[in-house]
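A single protein chain has been omitted; all remaining protein chains appear in their positions.
Showing chain A:
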């Protein structure tokens, strides 16, 4: 439960609710970006950026190399498939 999963923001879903669409392990779903979005820039600037997502919430920004390293580790420890299963089963996927 304490793993953050790297995700790439691909669109803004609902600016009022601070929801973006993120690609997480190949599954697209809405994530809340209120804690990582730059308050002085338009939300669309977030598109293309990498974040660490935990239970549908972006907790930290990460660079692409860090994201890739974490994704590799998730695959190695066998967590990636389980996480993808949770994502697919979720309502907003």
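One rule holds in what follows: a contact is a pair of C-beta atoms (placed from the backbone, for glycine too) under 8 Å apart; a residue touches a chain by one contact, two chains touch by 3 or more; residues count from 1.
FYI, contacts and distances are computed from a predicted model.
According to UniProt, the chain absent from the figure is "Hydrogenase maturation factor", selected among "histidine kinase", "Hydrogenase maturation factor", "Phosphate transport regulator" or "Molybdopterin synthase catalytic subunit". Seen from chain A, the chain kept out of the figure touches residues 1-4, 17, 29-32, 34-36, 52, 54-57, 59-60, 62-63, 66, 69-70, 72-73, 76-79, 86-87, 89-93.
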